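First up is the structure itself, then whatever we jot down about it.
One protein chain is absent from this view; the other protein chains keep their places.
Note that the chains are named A and B in the order they appear, and that numbering of residues resets to 1 at the start of each chain.
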C-alpha cells in the first residue's frame, strides 16, 4: 500500500479507537459515516460502510430513508449514486424490497404550530425571492419527508447536521442542531459527532463547525431571564 | 432499487413536475443541471443529463463551450472528466467535430469600458497580492473566454452562477447574477434556478444562496435617488 502510516492510522486509530469511544454508539457512528460519505459523494467507500452500518444495527429501511433524505439535503446525484451502491449491497445480503420502506407511507402527525412558525419565517424572508424553494420546503420537506416514519426524528436530524458539517455549510447548523437536540441528541453525542466527522470529513470542516456548535450549546444552557 | 421513495420522487416530483414548471424552459434547466453536475464533479450522472440537454435543444457546440467555461469556474479536473463523458455521448449520437466550436474562433467585441472598470477594481484590490490571477482573469477570462461566440452571454452567466451556487461559493454571486440579469436573465428565471438547484445541488447550498439573490433583486429594483 502506498501509505503505510495511513494504513496504521486506519487500523489502530480510526477503526481501533475512534469507533469505540463511548459518547456515540457504533450504530450512530455508522449513520454519521454513511451520511457524510453520501453528502461528499464518495460512493467507492460506501459498500464497506453500508455493510458496517447493517452489522451495527442500522436497518435496511433506515438506510433507504437516509438516502432519500439526502437527495434533498445533499443533492439528487449524490443520492442516486448511493442508491445504486446500496442496491448491490442489499442484493449481496439477500435483503429484499419487503425489508425497505415503501414509496408511500402513512406519515407521522405534523406539529402544526412549530411548522407554521418555521414556514412563516421562511415565507417572510424568501417568499418573494424564490417562491418555488419556499413551497417545496414546506410541502415536500417538512410536511412529507420529515414525517416519513422509517427513520427516527432524532436520526433524521443527525443525518441533516452531518450533511451540513461534511459539506462545509454551517449557516443552517443552528436550526438543525437545535432540532436534533430537541429530539433527543445529547450534547455529548453532538460533540462526539464532531470528533467522528473530523476523520471522515476532514479537520477543516470540523473547525469551521465548532464555533457554531459552541454557540448552540451555550444558548441552550443559558438561563432564560424573566422565566 | 434500494430507495423506493427516492425512485417515486424522481419520477413524480423531479422529472414529472419540477422540470415542467413554467418559469424556466427545459433548455435552460438542462444547462443549469449539466453545469451543476460538472461543478460538483459527478460524471456518473452526466450521460443521462447530456442526452436530455441535446433533446431539449442545447447544441453540441454549446455543451462544448459550457465544459470549457467550467474548466475555469469549477477547475480543470472537473472539465476534463466532463469532456471525456461528452465525447462518448457525442460519439453515440454520431455528433462529429464539425458540430463543435473550433478551438480558435473570432471573438465577440469587447465592452472595453465595462472591462476596464472591472479590471481596475480587481487590480487595485489584488494586483499586488496575486498578480498571476489578476492577469489571467483579464487576459484569458474576460478578454477571451467570455467573448467566445458559441454560448450566449446570458447562458454563460447562467452557467457561472450555477457553478457558484452548486459549490457553495456565494461571495461572487452578486457580480455574476447582476451580469446574468443585465444580459437578459429575468428575475423569475433566476428565482426558478434556485428551485431547480435545490434538487440538484441540495437544499443547503440554495438556502445559503437565497439571501444573496434577495439582496441582488432588491438593489436592482430600488429607485435610484437623485436620478
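The rule we apply is simple: a contact is a pair of C-beta atoms (placed from the backbone, for glycine too) under 8 Å apart; a residue touches a chain by one contact, two chains touch by 3 or more.
Quick caveat, the model's predicted, so the values are computed rather than measured.
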- Task: Pick out which of B:15, B:108, B:133 or B:218 touches the chain that's been left out of the picture.
- Result: B:133
- Message: I need the residue numbers on subunit A that touch the omitted chain, in ascending order.
- Response: 1-10, 13-14, 21, 23, 36-37, 40-42, 44-45, 168, 191-192, 194-195, 198-208, 210-211, 213-214, 217
- Task: Considering the whole complex rather than only what is displayed, give the residues of subunit B touching the chain that is not shown.
- Result: 41, 43, 60, 63-65, 67-68, 71-81, 83-84, 86-87, 89-90, 97, 100-105, 125-126, 129-133, 136-137, 140-141, 148, 163-164, 167-169, 171-172
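Assume only the chains that are shown with their structure count from here on.
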- Item | Distance between the centres, which are taken as Cα means, of subunit B and subunit A, whole angstrom | 29
